[in-house]
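One chain of protein is taken out of this complex; the other chains stay put.
For chain A:
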Amino acid sequence: MSAGTFTPAPGRAPMRTIIGRQIRMELLLTARRGEAVVLAMGVPLLVLLGAGLTHATNLPTDDRLGFVVPGVLALTVMSTAFTGQAITTGYERSYGVLKRLGASPLTRPGLLLAKTAAILVQIVLQVIFLGLVAVLVGWRPQFGDILPAAGVTVLAAAGYSGLALLLASVLKPETTTGAATLIYVVMLAVGGIMFAAPDLGTAGWFLLPLAAHAQALRDTLMNGTGIPLSIWLALGTWAVVWLTLAARKFRWE
């Protein structure tokens, strides 16, 4: 080895490069974890085909796909932004990955930005995939209200992310995994995806964000009626509350 191999030349790569590479790594690692892919894609796909095409469950409408597909899209947003993210972040913290990356030229805000972007990329890919499958089997959505549908989805994803980061910061990774999976299953059961959600009136939207998000997607993509203010309020409250708590409690190590 010639002298001078290690001669210092410190410096940070352009932030765009750094964040781009980190997003790539986040996506690569997600794709590599089989259970994450099954949770994020397999379960919604099963629900879509199972409840959408058969009469396995009782639905409050005859347009089975019109009811089930928006719910499945909402479910995949929850599984990626909440369940997947809580589990991954909990383990990354316990492995010291968050600490190590936060202390690299990536910086802590850079890491959070990369994580958020990776989550959004995953959600977009999943929604496109599930939407295409749904159209192939006969789903016929309306696109007149696509912007409010996208807006309410970002809001829901923000709330889920906040809760995910909060759980991952205050619980041990094993407990986080258990809690996140349990919440996923409960939401899947009572969140108005395969069956109608329990009718709790407006309060229901605050208790069951999945049901609120699913209903908002039905209102926009199926009914074309616009989203009720109570759903905007419910999902907005979720986002503000969980993101605020997560920002306070978030731990890097």
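Just so we're on the same page, a contact is a pair of C-beta atoms (placed from the backbone, for glycine too) under 8 Å apart; a residue touches a chain by one contact, two chains touch by 3 or more; residues count from 1.
Simple rule for what comes next: contacts and distances are computed from a predicted model.
Q: The complex lacks one chain in this depiction; which UniProt name from "Spermidine/putrescine ABC transporter ATP-binding protein", "Malonate decarboxylase acyl carrier protein", "4Fe-4S ferredoxin" or "C-type cytochrome biogenesis protein CcmF" does that chain carry?
A: Hidden chain, UniProt protein name: "Spermidine/putrescine ABC transporter ATP-binding protein".
Q: Quick one: which of A:I18, A:A168 or A:I227 touches the chain that's been left out?
A: A:I18
Q: So that we can see where the missing chain sits, which residues of chain A does it touch?
A: These residues touch the chain not displayed: 1, 3-13, 17-18, 21-22, 25, 28-29, 32-33, 92, 95-97, 99-100, 103-108, 252-253.
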